[in-house]
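Report on one structure; see the data block that follows.
Shown here: the complex without one of its protein chains, the others still in place.
Think of it as A, B and C in the order they're written, each chain with its own count starting at 1.
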Amino acid sequence: MLLDPDGRPTAAGALPPVEDLVRGYAGMVVARRFNEQASALVRQGRLAVYPSSSGQEACQVAAAHVLADGDWIFPTYRDTAAVVARGVDPVETLVLLKGDWHSGYDPYDRHVAPLTTPLATQLPHAAGVAHAARLRGEPTVVLALCGDGATSEGDFHEALNFAAVFRAPVVFLVQNNRYAISVPLSRQTAAPSLAHKGVGYGVPGEQVDGNDLAALLTVLSGAVARARAGEGPQLVEAHTYRMQAHTNADDATRYRSDEEVAAWVARDPLVRLEAYLRAEGALDDARAATIAADAEDVARRTRDGINEDVEPDPEDLFRHVYSRPTPQLVEQLAMVRDELARDALAAAPTRQEAGR
Amino acid sequence: MLLDPDGRPTAAGALPPVEDLVRGYAGMVVARRFNEQASALVRQGRLAVYPSSSGQEACQVAAAHVLADGDWIFPTYRDTAAVVARGVDPVETLVLLKGDWHSGYDPYDRHVAPLTTPLATQLPHAAGVAHAARLRGEPTVVLALCGDGATSEGDFHEALNFAAVFRAPVVFLVQNNRYAISVPLSRQTAAPSLAHKGVGYGVPGEQVDGNDLAALLTVLSGAVARARAGEGPQLVEAHTYRMQAHTNADDATRYRSDEEVAAWVARDPLVRLEAYLRAEGALDDARAATIAADAEDVARRTRDGINEDVEPDPEDLFRHVYSRPTPQLVEQLAMVRDELARDALAAAPTRQEAGR
Amino acid sequence: MTATTAPTAATVAPETLSTAQAINRALRDALAEDPTVLVLGEDVGALGGVFRVTDGLTAEFGEDRCFDTPLAEAGIAGFAVGLAMNGMRPVIEMQFDAFAYPAFEQIVSHIAKMRNRTRGRVELPLVIRVPYAGGIGGVEHHCDSSEAYYAHTPGLHVVAPSTPADAYALLREAIASPDPVVFLEPKKLYWAKGEMDRGPVPGIGTAVVRRQGTDATLIAYGPSVPVALEAAEVAARDGRSLQVVDLRSLVPYDDAGVCAAVESTGRAVVVAEASGFAGFAAEVAARVGERCFHSLAAPVRRVTGLDIPYPPPKLEHLQLPSVDRILDAVDDLQWEDA
Partner (left out) sequence: MTATTAPTAATVAPETLSTAQAINRALRDALAEDPTVLVLGEDVGALGGVFRVTDGLTAEFGEDRCFDTPLAEAGIAGFAVGLAMNGMRPVIEMQFDAFAYPAFEQIVSHIAKMRNRTRGRVELPLVIRVPYAGGIGGVEHHCDSSEAYYAHTPGLHVVAPSTPADAYALLREAIASPDPVVFLEPKKLYWAKGEMDRGPVPGIGTAVVRRQGTDATLIAYGPSVPVALEAAEVAARDGRSLQVVDLRSLVPYDDAGVCAAVESTGRAVVVAEASGFAGFAAEVAARVGERCFHSLAAPVRRVTGLDIPYPPPKLEHLQLPSVDRILDAVDDLQWEDA
């Protein structure tokens, strides 16, 4: 912890350059606003589901900001704010959660892997991407995200182990928000911390206050630098909290007390950094207003984009199963085309409608 | 290490009672003879395959000897000598490797799970058996075996984690024989040791000289006692070596040097303990001869049993798929019965033979 | 194992429950009656499961009987193997169909084979509950129809109820079974209400005729049964009489019941939500083709999901067997009058 919950510097170490903190703060404001906007879009029925990272914005933004352009990031379903912070269009970011398609952006554009839902499965991919780059002598670092719950999966183990054995330049960032949906950390591990899991792979593990952007930037930059320097994979556990339910479909009151939530709201990463920056004179009302306006702009673009009714192309269903459709898919496409043509032609209600 | 490679006590600690060492020595002589006999039976075409634990007999015997009657042991394909040391009939133990059936003994008789081939998959079973016993308040401890290679599997991770979270009384014994078939330990892990893997689960990990029966008895008894006392799972890494190839089908010269093998043969667990026991006067030629005769007896029974031609019952194929055969299996059984009846009736060669 | 007509409601006013409630009741009754029954999985405790199927069970029976596990499906399945080896009857929940895949090795290499491996000495009385299939607007990995993977694996029973009454009765039977059962719970029917049968419900392995009909037979299971019934309803208005068979149990499969039904009409359409290619519907079509060949006036048609990854929510209607698609297939059955 470099900043205490009230935004006062601690004795733990030097702070990152103030421009980085201001940039990070701006990113968090955008991230928070984006989380709120997406949650609102769920309530309005425009998104199918939204797992908010509200409360985890420091992790989200730091993960994106410590990377160089050629680096890769591997996000989970909860890391949409990190994806946006990395520069991906917010509307494209939300395509999965809107339901138009499984993934909305080109992973090669900003080197952002698709949002991954099956837990921990993206971690070995991250190791593979890093190893390929290393074989070619490229300086790429890969940052792979997962949650506390995901550390229990076999894929977590195998990914860290592969990365360690091949000294692949991967930074594994575990956002320990203390719950996997309803299941508390005590049901995931009996270890003193998740960072301790690095020991079994020969991977250095570090814990960091996940609501302290300054600390995150320092710790993650260090990990990225070590990975880039050929020191192999790094594991970082960030202690944080999701202030909202798991998704809109969840009822968090079934498993968390109001007091617990309130205590974490008091550790809001935005409030803390804002207090510091204002105290330092690095942020004034004018700058804050600009930042808020930028965030509002992102929210508006998100809203407008998501509110636009895109008619997903049914033929896309057949286009991307293989590089060339199989004869079977060609037939099935013809059937669907025929159905759609008949539906379109039918002035009268379809049989199905008639049957209702 | 309680005994050095020449069988001299070290300063590392007190030795187990000498009767235990003599009993252990006798067990190792049986185990070695059993390994040799089984390998010979492969060469004679009586077993389909045999993965020998020659060189690992101290681990095999210690694993069986530290357990109480109600305890369970979960062996791999390589742990046949441990199964025999636990009191299972040697011929029944080898049924899998003979090819008559998948498993030959009743697991409930001596609380020995079937030999398991898919690596690390038996480890979560062990945790479940231990948890069930604990729920009923029984004092059962489960000892689960695996190799160094198997620690890389996701199931290893999930099993240790389940056991730790539920404080299940399981002792995980990793026989680190430095190779997974041809793959050296350096390709399995970058950790300082496999015992370090316990750290990430909050499980105490210990290393032990796996060719030192005295040390193994001490370390494993301690682990079993702690597990039984409610201290949760324990991880023990035993450093050992298989003196033979992975199985008869393997060519170990492709990946190990003669010098390396020779160095380990010089650390033979039997030689070491025999030297100590003789020096102590706990073993003389007469006692050694009795032990050798017992081992010979086991070898003879093994040989005789395996050389007996059991005609596996084809109907067994259908009997144990479900508790009651499905209508589909009833039909298929009828087909096979009909084929066999026709084959038996046919004085003339079958069509298939005629076709050759 | 002959197809029988589902028992009609008894005279006492029957109780109405949703499928989720019926499953919850089956678990509760099993926990109450048999102290060896355990319910475990991700979020089955305090939360009561993401579909609330295990709601209240931890509160009623305590942490030892219904409990959350670490987040690791292979671990859950493997742990359950051990529990079942040692006197328990675990009922495990896989949170969604696609999240059972990490447990595939445990299911195929151990759960399915343990009895066989040990010549019947080690039984694994365990149930794998799988919230299953689509139609709920779920994003990728939340809508897979994975029955073919299980049905192709000898040693597993595979059951897919389509009504709350069946869900209750078949789950009770599954929990009581000495064999492992993969219990597929159609997600889109979780909230569908139905009457609980008072009388005995036909057991696992028995198909039932859900609707009588004379012109052609629709063979369906799980989430496709209501669609098939709706198609039959529409067809009836067009003067075509469609029989609807609900398989209920994929393994064991009710050959006698299905054949009797198909032979009574001479035409068959298999309806299933899973991708068709090498799917379970292929087995049904192949069996009907093999066994009822001379009764068939037309080739057996399949109406199944397309051979594509399950579509995103906005396009899933194209994946699901629809009333129209079923009726198109029926139209294709080479009617003499056509």
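As a convention for this text, a contact is a pair of C-beta atoms (placed from the backbone, for glycine too) under 8 Å apart; a residue touches a chain by one contact, two chains touch by 3 or more.
The structure presented is a predicted model; accordingly, all values stated were derived computationally and were not measured.
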Which displayed chains the unshown chain touches: A, B, C
From the list A:51, A:154 or A:269, pick the residue that touches the absent chain. A:154
Residue, one of B:182, B:221 or B:323, that touches the chain absent here: B:182
Where the missing chain touches chain A, by residue: 72, 101-103, 106-108, 113-114, 118, 121, 123-133, 135-136, 154-155, 157-159, 161-162, 165, 316, 319-323, 326-328
What residues on chain B make contact with the chain left out of this view? 48-49, 96-102, 117-119, 149-150, 152-155, 180-183, 187-189, 249-251, 254-255, 312, 314, 316-318, 321, 326, 328-329, 332, 336, 339, 350-352, 354-355
Could you pull out which residues of chain C are in touch with the chain that's been left out? 74, 98, 101-102, 104-105, 108-109, 112-113, 116-117, 140-141, 148-149, 151-152, 154-155, 250-251, 253, 274-275, 277-283, 285-287, 289-291, 293, 296, 298-302, 307-309
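Throughout what follows, only the chains that are shown with their structure count from here on.
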Greatest separation from chain A - chain, by CA centre: B
Whole-Å distance, C-alpha centre of chain A to that of chain C, is 35
Separation of mean Cα positions, chain C and chain B [Å, integer]: 40
Shared-interface residues of chain A (touching two or more other chains) are 152-155, 187-189
Multi-chain contacts in chain C, i.e. residues touching at least two other chains, fall at 69-70, 72, 74-75, 102
